[in-house]
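With one protein chain removed, the remaining protein chains of the complex are shown where they sit.
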Amino acid sequence: MNLILATGFLVSRCEGSRVTLADYLPIGMMLVFGIGFATVIMWLSWRIAPNNPTPEKLAPYECGIVPLQEPVQRFPVKFYIVAMLFVIFDVELVFLFAWAVRFESFGWAGIGAMGIFVILLLETLVYVWKRGALDWNVARRGRNRRIVVDSLEDAA
Amino acid sequence: MNDWLTQAENWAFILIALPMVLGAWRSVTSRNVVHSVLFLVITLAASAALFLLLGAEFVAWSVVLVYIGAVIVLFLFGIMITRAPLGMETELSHSNQTKLGAALVSGALFALITVAVITGFGETEIVSNPTRTSEIGQSMFERFVIPFEVVSVVLLAALIGGIVLARRDPAEPGDSSSSLGGAQSAHVTAEGGEA
Partner (left out) sequence: MTGWEIFLTAAIKTVAAFAFLLTLTIILVWFERKTVADLQNRIGPNRAGPWGLLQTVADGAKLLFKESVTPRKVEFGLYIAAPVAALVPALLIFLVVPIGRPFHIGDRLIDLSGTDLNIGLLYILALSSLAVYAVVLAGWSSGSKYPLLGAVRASAQMISYEAAMGLALVPLILFTGTTSLKQIVEIQGGSFGDTFLPAWNVVLIPSFLIFFIAGIAETNRAPFDLVEAESEIVGGYHTEYSGFRFAMFFLAEYINIFNIAAITVTLFLGGWHGPTFGLGAPFDWVLPIFWFLAKSMALVFVFVWVRATLPRMRYDQLMSFGWKRLIPVSLLWIALSTLAIGVRRMGLPWT
């Protein structure tokens, strides 16, 4: 809230020179408004709703039975690789945006420079693809499937 | 000093810088990795706000998009794939014996950046007009073409390095270690259908 007041104050102080901050005023207000609404309504719900905790109710959800195992300790490293790929594409995106706004003024040289940039980054996607990091659990599933089919055929 | 305090901008700066410092401090002192990462989000958000205050909209939202939206998510995934992703067990195991070294290094880095900024810019006034996206593109394609292309090579190298560290060679058969969950031979083709 203080931040908003300060921004409002700031806007009123420097008219003209920093038009952008006035543009951000609704965003700041909505931020405060949204957080405020969420807090108030969850508090209200907590006040008026019943609260009868029982040990069973407070247990982590396990379809009604007692949880036996801890959740998985580690996730496949593929998730990490996808996130890395995403970082690279995000950086690429920022550069693409900066270039695309006025791409005529950079002419064909600009298009060439951007082309080299994109192709070098495309190489990351190709590399990850070829290494199989984008094939989610296909290998394991394929193996299991074959065994199941074999045993069924034996039985028949 | 009195003069400094009457400027509205300086108050806005203080209001943004305080949570930033606090977030940075907590992110190195917190005993829980996930909490550390989330404190880092506060720091990065505040730095985006500082860029906004300088009128650098494009840089500010790039920080949100790339750092908060992507790099921190990468950190979180890094935690998820290593060890005990759930709640209380995420505490750091090693003690704070390297405190002094870390303090020295960060102090030296701070001094270096301060000196570099002061000698580099000196008394130059910051242009308070909002920076347009096209201006950033202009300096990128007219003055900094080579660094711009180098960025892509650096990113490429980073990703390949990461994958080489994270995954075993696809040719190696019979991989059963759980830490590399899905690292089996990747050349088996999909057979389709539901499992």
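Just so it is clear, A and B label the chains in written order, and each chain counts residues from 1 on its own.
Assume a residue touches a chain if its C-beta (ideal position, glycine included) is under 8 Å from a C-beta of that chain, and two chains touch if they have at least 3 such contacts.
Here the structure is a predicted model, which means the values were calculated and not measured.
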Among shown chains, those touching the left-out chain: A, B
Touch residues of subunit B, complete complex, unshown partner: 34, 38, 41, 57-58, 61-62, 64-65, 68-70, 73, 76-77, 80, 85-88, 130, 132-133, 190, 194
Subunit A residues that touch the omitted chain in the full complex: 8-9, 11-13, 15, 20, 22-27, 29-31, 33-35, 37-39, 41-42, 44-46, 48-53, 57-63, 67, 69-72, 75, 79, 82-83, 85-86, 89-90, 93-94, 96-97, 100-104, 107-108, 111, 114-115, 118, 122, 125, 129, 134-138, 141
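In the analysis below, only the chains that are shown with their structure count from here on.
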Interface residues, subunit B side, partner subunit A - complex: 8-9, 11-12, 15-16, 52-53, 55, 57-58, 62, 65-66, 69-71, 73-74, 77-78, 80-86, 128-130, 133-134, 136-138, 140-142, 145, 148-149, 151-153, 155-156, 158-160, 162-163, 166-167, 170, 178-191, 193, 195
Residue numbers on subunit A that touch subunit B, as the complex places them: 2-3, 6-7, 9-10, 13-14, 17-21, 24, 70-88, 90-95, 97-99, 101-103, 105-106, 109-110, 113, 116-117, 120-121, 123-124, 127-128, 131-133, 135-145
